[in-house]
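Right after this comes chain A.
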Amino acid sequence: MVSDKMTSAATSGLRYRLAVLSRTLAAVAGGYVLTALATMVAARFLPMGRADAVMTATMLSFAFFTCAVIWVYAARSAWRAWCGLAVPALALALLAWCGRVLP
Partner candidate 1 sequence: MKEGLRQSMAWLHTWCGLLVCWVLLLVFAGGSASYFKEEISLWMMPELHASAAAPVTQAQAIERAAAYLQQRAPQAERWFITLPDQRSVAMRVGWIASPAAAGKEAASSPRSRFKSERIDAATGQPLARVRDTRGGEFLYRLHFDLHYLPVQWARWIVSVCALFMLVAIVSGVITHRRIFADFFTFRRNKGQRSWLDAHNATAVLALPFHLMITYTGLITLMFMIMPWGVQTAYREQGGEKAFFEEVFPGGAGRVKAAGVAAPLTSLPALAERARQHWQGAPLALVVVNNPGDAKATAVITRQKLATLSSLQPALVFDGVSGRQLAAAGEAPSATAVTRGALVGLHLAHFADPWLRALFFLCGLCGYLMVATGALLWAVKTRQKQAKAIVAGARAGFGLRLVEALNLGAIAGLPIAFAGYFWANRLLPVEMAGRAQMEIHLFFAAWALAAVLAQIRPSLGMWRLQLGAGALLFLGLPLLNVFTTDSHLGVTLLQGRGPWAVAGCDLTLLALGSVLALAASLLARHQRARHERAVQGPARRTAHPAVAKEIT
Partner candidate 2 sequence: MSAPGFLLALVLAGCAWSELAMAMDRHYADIHGRGVEPSPTLRMRLRGAGLLGLLASLALNVHMQGWSVGLVAGLGVLTLAALLLVLAVSYWPARLPAMARALLFGALPLMVWWVTSVAPS
């Protein structure tokens, strides 16, 4: 399995830069999308009044986003970073769709 552990000799190489770009994309775009999905699901399913659920979900979203970004850069490889975002995102997207369809 290809791992992204870089030795210092390769740090300035193209592969390193691609890995950085990949993670940055994951953090910024992926993190935002994941956070948006989590906010949508929480706003729909939190057991409180609708306005309250919306406000709570939105207030917590920044902590969630920060955790997502930390995860992306702490993950051992760029692939793990993306998977760690994609799997929850798919699950949340499914929940969000359920939220739309259910009464």
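What we mean here is this: a contact is a pair of C-beta atoms (placed from the backbone, for glycine too) under 8 Å apart; a residue touches a chain by one contact, two chains touch by 3 or more; residues count from 1.
Candidates were picked such that all candidates are chains of the complex that A comes from, given by their letters.
If you're wondering where the values come from, they're calculated on a predicted model, not measured in any experiment.
Although all of 1 or 2 belong to the complex, chain A touches just one of them, candidate 1.
Put simply, chain A touches candidate 1 in their complex at residues 4-6, 16, 19-20, 23, 35-37, 39-40, 42-44, 48-59, 61-63, 65-66, 69-70, 73-74, 78, 96, 99-100.
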